[in-house]
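Left out: one protein chain. Kept in place: all the others.
Let's turn to chain A:
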């Protein structure tokens, strides 16, 4: 476990923020996650890495969960604080031989967009479409990072997104060509439902294609 100094906190909404830390000699494969906690604390949680493989810093995108322990504490961290980073962990990763050849569909809910951001920042020339499921428009975290035509915001609580409804409803209305490589990240119920829809549309999903947060 290594101690990393916090460089900056970027608040994106009232509850969602990005912690930027020094990278030191940490290396990872885009899509992987770390566990994070205050130095010396036993309370640690998993967070996908938001930054790219080539960035010289490490970032995570976190939403403060109501009644949550660690996401609340981390929100109060300040530049200069030290956080313990362990990892990288996980198998949610792109296959080298597919990156420049295939068409990708990324489906994320909430902060589940974090590893997708890292995928795209690491491989900016990928051919992708990104479905981001949130409740309200303000949760389109750093939308400017994605090419406009490739990012589809699905808002379930208001009509302000590109699509009004859940990502699963979008998928039913807009079938996916069966040669698409799909990656799903975020809420378990979304993943479960989307998985079913995609399978029926002829998509073959392996274990590395899903990352369940909660």
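Operating definition for what follows: a contact is a pair of C-beta atoms (placed from the backbone, for glycine too) under 8 Å apart; a residue touches a chain by one contact, two chains touch by 3 or more; residues count from 1.
The rule is short, and it goes like this: contacts and distances are computed from a predicted model.
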Undisplayed chain, where the name is taken from the UniProt record, one of "Dibenzothiophene desulfurase", "Xanthine dehydrogenase yagT iron-sulfur binding protein subunit", "Threonylcarbamoyladenosine tRNA methylthiotransferase MtaB" or "8-amino-7-oxononanoate synthase": "Threonylcarbamoyladenosine tRNA methylthiotransferase MtaB"
Touch with the omitted chain, as defined above, among A:91, A:157 or A:200: A:91
Positions on chain A contacted by the hidden chain, ascending: 42, 46, 89, 91, 188, 191-192, 195, 206-207, 210, 212, 214
